[in-house]
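Here's a slice of the assembly, chains where they normally sit.
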Amino acid sequence: MQVKSLRGKDFIAISDFTKEEIVTMLDAGKALKLENARGVPHHILQDKTIFLMFYAKSLRTRNSFETGIFQMGGHANFLTTDAVYTPAMPGKEQAYATERLEDVANVLSRYGEAICIRILGDSVDWVYGAASEYMRAFAAAASVPVINMEDDVYHPCQGMADLMTMEEKLGTLEGKKVVISWAYSPSRKKPVSVPHSMMAVSSLFGAHVVFARPKGFELDPRQIKHAKDNVARYGGSFTETDDMKEAFKDADVVYPKCWPSIEFLGHPDKEVDWKAQDKLFDANKDWICDEKIMKLTNRDSIYMHCLPMDRSFEVTDAVADGPHSVIYDQAENRMHAQNGVMSIIMNG
Amino acid sequence: MQVKSLRGKDFIAISDFTKEEIVTMLDAGKALKLENARGVPHHILQDKTIFLMFYAKSLRTRNSFETGIFQMGGHANFLTTDAVYTPAMPGKEQAYATERLEDVANVLSRYGEAICIRILGDSVDWVYGAASEYMRAFAAAASVPVINMEDDVYHPCQGMADLMTMEEKLGTLEGKKVVISWAYSPSRKKPVSVPHSMMAVSSLFGAHVVFARPKGFELDPRQIKHAKDNVARYGGSFTETDDMKEAFKDADVVYPKCWPSIEFLGHPDKEVDWKAQDKLFDANKDWICDEKIMKLTNRDSIYMHCLPMDRSFEVTDAVADGPHSVIYDQAENRMHAQNGVMSIIMNG
């Protein structure tokens, strides 16, 4: 158990932590979940305030953080960017509408004990990595831990919840086939953060990770490399395929969801190309998780999704509401997993 | 006192409960009010979170719930529909803007201990009963109690507060003349929920309930029937009239307020007809509660209103701020009455 190294640390990406540190935070979350189930009060973050700063909509993230910190004796200030002066990177300030990011980070650090941020999509003009860069800049300026509530590269809280859910359902990931798959949706405006973080956690424990997507929907090479490095060190395997059926065969975990093409997102030298995205999407409408493809998986396989889901597109109701689905357990684990993270990094 | 049957139950309409159950929740509210007055802490819902989901503006409802749950040791997450993915009925989802109602209800049920909803008016295109149907669907999907913070048919929390206020001021409702009256306002965009819930509570205790309105402003026949069934069982009487003065004569309680014509609201087969509403309203501008008409009531009569009031239209300032008015006591009782409800249904 690695604790001291975690005190006061930012929680921005799974890959910022050792396997042992991830396990420590996960174990803390499990312990808090069990106390919660037994009705044992645990005001271990009494009088502590976290700030929830949202540049994008949220149901699970906001409510799991606000409820979770309250169970630990703390309080969440829910901040939307229209209610505060929007923090801006140097050179992008507008007098009396925005405020320099460093000023916001420093001031909030003086009042509360952690700053949680969600930023992605429209707020950074869909330039891939810009939100992640913003997150790191904010963390560098803040003197309290910054917790990533999802940016355009990482969603580590989802990763922790996904890991907790897989362990609860499968016992161990060792030797299990874990499939992260693209799926079609009419909505292209989504980040790639969830599959990235799912790869990062599932590659740490000896699983056979299979990454399935149509050509054009490859993930960030750095994230792929991180997963491959993990399996090289901790066992299991990592393979990619563009055959959804092949991937689902004998799977223990399937996690089909939509994400956009990174190539056609915005980049420092070019704007996001929605037309090219549409073309790629339209060519792959058959990537849907239905009962037929679920029959290829193992009998006790679990169907996962971070929600919100685009029912009838990413998945049929029969699967989403069927016996393999663990979506609500997974949503619940957001709270317990995050409580575990906060209890370790905000304490001591 | 009926308690066990109330644990975990939804609180959607007064008519969902027996008289004994209503009295149990009312008594709980009175006990909490007295403790509050004496400064006795009562953290009986410690660590419990309620979600306040608003599809419409609110002053009293939001603040009475948020303050009330806090006094009981709990916390309210205030949710407006622009800050979360809006829950949608099956078939009405829009990818990444809405989320299926069942998913929202299930996820929130995993985090907190009750879900409070206000929905009416524009959010259901003024189709009468659509908001109420939504409320029932949400409650069916949720695994924690759903509390109705007002829909387009019922406002049971207001009903409980009105009952508490009448009992405080009159001692007993037995034999008292209770007048629910229409009143004019330039604003037609209001629900009929308040008079419905007022009828439901005032018909349980032997009062002579008089329902006064111009022709065209009749209430829902099912709600009228419920009130008549009550007086048949518990004593008192229920009469209707289109003569405001006749109604006010010798009244102990008057509750004049504006509501629209149900006939000209939207219905599954036709749209809301604002022109017809306007015509009906304009023909009845003389339905105002002023000092002259108040002189017809009993000397100790009370003037009630749920607020917000349209001063100079529904009522003159002289009455609203005069000796008969109990509007602020009534507003305060929202909190105590709701605390009573929550303390019973969310406990055990």
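So that you can tell them apart, the chains are marked A and B in the order they are listed, and the count of residues begins at 1 in each.
Here is the rule we go by: a residue touches a chain if its C-beta (ideal position, glycine included) is under 8 Å from a C-beta of that chain, and two chains touch if they have at least 3 such contacts.
Everything numeric here is computed off the predicted structure, so don't read it as measured data.
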item	value
Number of copies constituting the complete assembly, 2 shown	3
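Keep this in mind: only the chains that are shown with their structure count from here on.
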item	value
Chain A contact footprint on chain B (complex, rising order)	46-47, 49, 51, 75, 77-79, 83-85, 93, 95-96, 99-100, 102-104, 106-108, 110-112
Partner chain B, residues of chain A touching it in the complex	41, 54, 57-60, 62-64, 66-68, 70-71, 75, 78, 80, 185-187, 189-190, 307-311, 313, 321, 327-328, 331-332, 335
